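Contents: one structure, followed by commentary.
The complex appears here without one of its protein chains, the remainder shown in place.
Right, chain A next:
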Amino acid sequence: MYKVKVFVTLKESVLDPQGTAVKGSLHRMEYSEVQDVRIGKYLELTIDKNVENLDKSVREMCEKLLSNPVIEDYRYEVEEVVAQ
C-alpha cells in the first residue's frame, strides 16, 4: 500500500482572508515574529500498491478534483506502508 499525503494551498498571488485573520490573532497574542499565515488542506490517500502509474494517477486526482488549479497549488509525498 502507498500512503500519499497531499497538501493543497492557495497560490501565492491569491489573498487568503482566513490566514490574514489568524495572523492578526497571533499578533494580538504577541507573536509579533509571525510575518505571514497561509491556510491549506491536508489529505491522506491510501492507494493500492498495484497501481500502474502512481504519480500520474495522483497528479490527475489533484488537478481534477483535490485542488482547483485556478487558485490553488498542490504537492504530495508518497510513503510505502506494509498492510497489517
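What we mean here is this: a contact is a pair of C-beta atoms (placed from the backbone, for glycine too) under 8 Å apart; a residue touches a chain by one contact, two chains touch by 3 or more; residues count from 1.
Criterion: contacts and distances are computed from a predicted model.
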Listed names "Sulfate ABC transporter", "Phosphoribosylformylglycinamidine synthase subunit PurQ", "Cytochrome bc1 complex cytochrome b subunit" or "Carbon-monoxide dehydrogenase large subunit", matching UniProt entry of the absent chain: "Phosphoribosylformylglycinamidine synthase subunit PurQ"
Among A:1, A:37 or A:66, the residue in touch with the chain that has been omitted: A:66
Touching the absent chain when the full complex is considered, from A:14, A:34, A:51 or A:78: A:14
Chain not shown, touching residues in chain A: 10, 13-15, 17-18, 21, 41, 65-66, 68, 70-71
